[in-house]
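Have a look at the structure below, then the notes.
A single protein chain has been omitted from the complex, and every remaining protein chain is retained in its original position.
Our next item is chain A:
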Amino acid sequence: MKQSLKSSSSLIWPLAGLGLLLLFNAVFNPSFFSISIVDGNLYGNLIDIFRNGSITMILALGMCLVIATGGVDLSVGTIMAITGAVVAIIYQSDPDTSLFVALLVALGVAGVAGALNGALVAYARIQPIIATLILMVTGRGIASFITGEKQIAVENDAFGYLGTGHLIALPFSMVLVFLLYGLMVLGVRKTPVALFIEATGDNEDAAHFSGVNSKMIKLLVYLVCGLFAGLAGLVETSNIANSDPSQLGIYRELDAIFAVVVGGTALSGGRFSLIGAIIGALLLQTLTTTLYSYGVDSALSPIPKAVLIVTVCLLRSDRFRKQFTSLYARKNVA
C-alpha cells in the first residue's frame, strides 16, 4: 500500500502538468473536450490524443525498461523505419500476404535489431549511447536499401486496421497501448524481472554479486524495446499507408526518452514507472494537440514542448524546488 502511494507521489508533477493543460483548454476552448460518435466510433480531441500519442506510448514502454537499467536506446526511430520498410516490401511482392506472416517477419527483424543492441551493450560492454547510435545511423541506410531507396505505398485492408481501425468504438492503436501496458505489468511488474531490472540499474555490481544475471537482463530489455519499436513502426506505417525510410519514425526516440524521464524514471537507472511513461507520453501529445487546435504552426511546436519538458523536470528536482521556495521565502521576508 505504502509502496503504491510512494510511487504515485513521483507522478504528481507530470499529472499536474497534464491537469493544467486540460484546465487551460477547458477555460479557453471548451469544444476541446467534445466527443462525437460517427459510425459507432468515438471521435474528438481526447481520442486523438490517445490515437496520435500511441506511437510515443508504445516506444516509451520499451524505452522505460532500457532506461531503468541505466541505458538508453537511440535506435527506436530507425527500427520503426526498418519494420516499415520490411512490411512494405512484403506487401509489394505479394499483396495477399496474410497479416500474421507480415507481422511475424517484421517483428522478427525488429527483435533481431533489439537483440543486437542488447548484445553490444551487455556482452561487448559498449556504452549504450554508442551501441544504439550505430543502429540509429546505419539502420536508416538499411531501410532505404530494403525499399530500393524510395517510398512505397502500403495499401492492404487487414494491415490498415492496425493504425486506422476501431475496436469497441475506440481507435485500435489506443486499445493496443492498453493491451501492451497490461502485458508489461503482467510480464515485468508481476514477475521478478522488475526487481532484477531495478537492482541492475541501481547498483549493477551489487546485483551481480547477489546472483542477478545482469547481462541477460540487459539483453532482454533491449530486445523488448526493439520489439515495441517495431510494433510502433507497423502502427505508423499502417496509419499513413506509406513507408518512407528517410522520414518514418524520425526523432521519435527523443519523444520516447522525454516521456520516460518526465514520467519519473531517472536516466541514471533504478526505479522505473510504466504508468509514468504513459503519462509522460500523454502530456507531450496533449500539448501537441492543444497547439494544433489553436492553429500554431507545427514547425513552432517544439518550442513550447521544450518549455514544458524543462518545467516538469525542474519541478521534479527536489533541489530546485527547495532553492525556488527558499528564494521565494527570502523575497517575502525582505
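The rule is simple: contacts are C-beta pairs under 8 Å (C-beta built on N, C-alpha and C of every residue); 3 or more make two chains touch, one makes a residue touch a chain; residues count from 1.
Here is the rule we go by: contacts and distances are computed from a predicted model.
J.: Of the candidate names "Lysyl-tRNA synthetase, class 2", "Na(+)-translocating NADH-quinone reductase subunit C", "Nitrogen fixation NifU-like protein" or "Sugar ABC transporter ATP-binding protein", which one corresponds to the UniProt protein name of the undepicted chain?
T.: So the chain that does not appear here would be "Sugar ABC transporter ATP-binding protein", according to UniProt.
J.: Which residue, A:N203, A:N242, A:S293 or A:T311, contacts the hidden chain when the whole complex is considered?
T.: A:N203
J.: With the full complex in mind, choose from A:N29, A:T138 or A:T191 the residue touching the hidden chain.
T.: Missing-chain contact among the listed residues: A:T191.
J.: Tell me which stretches of chain A touch the chain missing from the display.
T.: Here the touching residues of chain A are 2-3, 6, 190-193, 195-196, 198-199, 202-203, 205-213, 270-271.
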